[in-house]
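Questions regarding the structure given below will be posed in turn.
Note that one protein chain is taken out, while the other chains of the complex remain in position.
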Amino acid sequence: MGQAADGAVFRQRVMKSVQIHAFEMRSPDDTRALEQALEVGAIEGDEIVCILVKTEGNGLANDFTRALAEISLLSLLCRHLHLGRDDVEARISLICSGGTEGVLSPHMTVVCVSYQAGGTDVGSGPRLAFGHAHAQRVVHSGVGIDETAQRRAITAAVNQAMIKAGLYDHSAVHLVLVKAALPAGLEAGAQQQAKPALRAASALGVAVALAELSPEHLHDLSEVPRSAWSSRACVTAASDLACSEIVVFGNSPAWGGELVAGHTILADMLDSPSVARLLKQLGYDASPQLNAVDTAAVKAVVLKGEPPRSDIRGHRHTMWDDSDINALRHYRSAMGALLSGLLGCTRHYLSAGAEHQGPPGGANLCVIMQAPASPTHNAREP
Amino acid sequence: MGQAADGAVFRQRVMKSVQIHAFEMRSPDDTRALEQALEVGAIEGDEIVCILVKTEGNGLANDFTRALAEISLLSLLCRHLHLGRDDVEARISLICSGGTEGVLSPHMTVVCVSYQAGGTDVGSGPRLAFGHAHAQRVVHSGVGIDETAQRRAITAAVNQAMIKAGLYDHSAVHLVLVKAALPAGLEAGAQQQAKPALRAASALGVAVALAELSPEHLHDLSEVPRSAWSSRACVTAASDLACSEIVVFGNSPAWGGELVAGHTILADMLDSPSVARLLKQLGYDASPQLNAVDTAAVKAVVLKGEPPRSDIRGHRHTMWDDSDINALRHYRSAMGALLSGLLGCTRHYLSAGAEHQGPPGGANLCVIMQAPASPTHNAREP
Amino acid sequence: MGQAADGAVFRQRVMKSVQIHAFEMRSPDDTRALEQALEVGAIEGDEIVCILVKTEGNGLANDFTRALAEISLLSLLCRHLHLGRDDVEARISLICSGGTEGVLSPHMTVVCVSYQAGGTDVGSGPRLAFGHAHAQRVVHSGVGIDETAQRRAITAAVNQAMIKAGLYDHSAVHLVLVKAALPAGLEAGAQQQAKPALRAASALGVAVALAELSPEHLHDLSEVPRSAWSSRACVTAASDLACSEIVVFGNSPAWGGELVAGHTILADMLDSPSVARLLKQLGYDASPQLNAVDTAAVKAVVLKGEPPRSDIRGHRHTMWDDSDINALRHYRSAMGALLSGLLGCTRHYLSAGAEHQGPPGGANLCVIMQAPASPTHNAREP
Partner (left out) sequence: MGQAADGAVFRQRVMKSVQIHAFEMRSPDDTRALEQALEVGAIEGDEIVCILVKTEGNGLANDFTRALAEISLLSLLCRHLHLGRDDVEARISLICSGGTEGVLSPHMTVVCVSYQAGGTDVGSGPRLAFGHAHAQRVVHSGVGIDETAQRRAITAAVNQAMIKAGLYDHSAVHLVLVKAALPAGLEAGAQQQAKPALRAASALGVAVALAELSPEHLHDLSEVPRSAWSSRACVTAASDLACSEIVVFGNSPAWGGELVAGHTILADMLDSPSVARLLKQLGYDASPQLNAVDTAAVKAVVLKGEPPRSDIRGHRHTMWDDSDINALRHYRSAMGALLSGLLGCTRHYLSAGAEHQGPPGGANLCVIMQAPASPTHNAREP
């Protein structure tokens, strides 16, 4: 193919593409698998742009596995890239979420961007695009969150990340991850109280950026009803962060590679049909489960949701009534199994606590997969 | 139809049939829904033969919701049936299991046997059959379980219950519930230690009765490997019980009514395809979920399983490593969601802790549904 | 002594006296020890006026061990007293609290009132007095609590119970237990939300009755600061109760018997000196622990408190930051051990969740003990 001089090949040479690698973690500080991949050259360190980590903590107030994973990864990356911590943090978005209840498996998902299109099925349609950005620093007053400033900073940063990714159309965006910066210097208790408002404002910032909500109607953000939500936001609050970070995934014809993203909404905690429809759109069949070959094509799964306040399809559940297990831990165990039953694997980035992210009691879901081979596509075209 | 004199109508007149009713429970002592059904005649009290209860406790050592549900139900039934407690217990099998983690809904499943075939699709094939029996009392020595005596008592009682149900062929049996009697007078700690051996011996008793294992190879039961298991046993240990109880469900041409049972094995915690295949056998399509009409046809779902000791499809899980949430609570939340995603409802009798019950790391599943209307059946036959 | 005709003996003949018996509970439905005491006549059933039960549940929203204990005790009492449930409930105050974390022991404390002064040290000072009353029924509107009506109903009922006990001076009252009736027909979630306001209004009702607060300053009860509190209130919220119940303990010269009560305030979670001072007032020495003989003189210990929102003596604690163990469970384990270390026994009625009950971060404590033998008293008098 290299000899040909037509546009396709030219495009192939210079197109950026995203590669995604997942690695098992035997503990939150286990970075051996990534280290080995870096050593043998399976991954080029300077191509890493983002690492999503799912650790085995409780995913709640006193979950320190996220901090442990982050410090361990930063240590490895500084060493391998010969960079200082600030430089690594400026270059690579590290986003951690605790909680691998039920079948879920602790793992890290390493996102690389390279210019070697290697094997791209040129002309086969839009491919996975990636962009990230740091939001402008927001100075909150005391323990309260300046919700409007946070909302605006996030909206601006999402737009910036979209432009970096070459995603100029909202509908091409399939996932916006926000690592929202908590105000500095808060006590543990005050941090916990600030988190919902911070996440809510951030999610509304995404919704505005994706034209899901109009900023004109967003005056007092604490008054915005839960019925206003973004279909693609997934927000995590983090402390010890100078400013919020944004990661955007979408599909773009300007990108090469083998991956594509899609997203959907789960209307409630049993909404497996919506997941199956999304997989169908991506070219795969889960009725009820992907076959082993197709399971291997799954590269990343990100779900953000929360248990419903009321019944599930008319029947009472007890997630909020259990004083021994937090409702969000019930939730992750349940939704992790629902997704795993459909996808045939257990490595999902599943985050609970979903202010303005997805419908109430439902969820946002983004799946990134290998684009199916051409024959499948051809079969569907005349 | 009553005027005709052919066999079908004659059969309809005298055939026994099983009806199953599920009721929401707002708390473990909430029997109001059943009480109302008895009062308005929706259920005849003297037709009740078994009640399966799923309570919202932790399903572990200190789960007293089962005792509360039992005492509450006994109180209602004694009052309504004008019987003493012993008579109610002799007539009705009350089997409780704690744990409604995740989406699962606390509920009771009331099984009735009547002679009014009402609406039976005569000649349409075998229908749900029910039988129960009390096992011979086993006297254990001290804190230890006399495993062989327990095994034999269960085998005999299963055979007896099968005969009562008119199930003469092992393959027609789809579920054997055992409420195994713990030795009397044990301390709480000793009870906990005795439970695994009691459940194991009982499960092996079922396996022998169903010809899944040969009694000749069962000398020292504590030595029997986990690779020996019954595909239809679901054992619960209970204290304050004079002798173990057995409940058998199967399909028989001698029974009428509208219900049929089926069972399958889940090879691992992600084995949704096996569930879908079972539903297909029963005449329903879950790809990935039953439609709302078919969901209403689900009458009872009983799953018995346990988390695997090792990985799930090659990936690490943390259910056994979590010192704050017991592995079985993780399990029920996960499997409850997997089943609910397929079936479209959240009322399942899901029991964890599965010595010799189903494959290691997998599960036994029995589903009881309304037999599909004839057209569907016809459609598949020339 | 019976032959003498002086006032002391006359007083002895007709004085009422309180006896207190504690019984081990092997499970929340274990009433065997009480049953046996009734059978052998160690307790006269018609002398029972109150039973305090400490069950081994989590003491939180989904603790059904209280309901199980109550139904089990009612069943026994109905059977033994040949009374209907309503009559038993009208005569005997059953008050249950869940949570025996740490060293605490599940037990019931049975309070009897008799006219046989048996062994009373006549003329030795005021003795334990008991009174109880049902508050007027309060009709709350919807899910909200009518706090003022509840406050007033409790104040009136405390006064009534004091009069029944012959306690006309506020300072002679050492404990007021309130079993506050939740509005009927609330969902589990709504009940949980209603509890704090109900308990707060009830505690303020006690404070007014004991002249600790002036009713004039209590307009909007939800605005009353936490710095207003009763030193002797211990409130529990209960559902399925027609009206709130009040139990009062104090010391009165009109009562005979061998028991006396005292109370104190714990300023914080480490305030063992206040406990020791109270014991000293009662005639006992805990420096740091009662000796075995004196431990046997302890008849009932009731503590109501809550973890502090901020530090303990300048050092951070993590009770509120632990997402796996509820702060109140931490609290009961800690305070149970603090008390047990001083008293040398582990049967205490320790209740957490203390709106307007005791100082913030501190606790109310009432101890009922055998009055020390005269020599001790004489030793302190010239």
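Some points to look at:
Note that the chains are named A, B and C in the order they appear, and that numbering of residues resets to 1 at the start of each chain.
Everything that follows uses one rule, which is that a residue touches a chain if its C-beta (ideal position, glycine included) is under 8 Å from a C-beta of that chain, and two chains touch if they have at least 3 such contacts.
If you're wondering where the values come from, they're calculated on a predicted model, not measured in any experiment.
One chain is not depicted; across the entire complex it touches A, B, C. Contact with the chain not shown here comes from a single listed residue; of A:27, A:136, A:159 or A:287, that residue is A:27.
The residue from A:56, A:146 or A:355 that touches the chain not shown here is A:56. Chain A residues in contact with the hidden partner, per the touch definition given at the top, are 26-29, 56-57, 62, 64-65, 67-68, 71-72, 75, 187-188, 324-325. Counting over the whole complex, chain C has residues 24-26, 56, 58, 100-107, 269-270, 272-273, 275-276, 286-289, 312-313, 315-319, 321-322, 324-325, 329-331, 333-338, 340-342, 344-347 touching the chain that is not drawn.
Within the entire complex, the positions of chain B that touch the omitted partner chain are 58, 60-63, 188-189, 192, 309, 318, 320-324, 326.
Criterion: only the chains that are shown with their structure count from here on.
When you average the Cα atoms of each chain and compare centres, the chain farthest from chain A turns out to be C. Taking the mean of each chain's C-alpha atoms as its centre, the chain lying closest to the overall protein C-alpha centroid is B. Note on chain placement: the centre of chain A and the centre of chain C lie 53 Å apart, centres being C-alpha means.
With centres defined as mean CA coordinates, chain C is found 44 Å away from chain B.
Centre-to-centre separation between chain A and chain B, using Cα means, comes to 41 Å. Across the assembly, chain C contributes 62, 188, 324 as residues in contact with two or more other chains.
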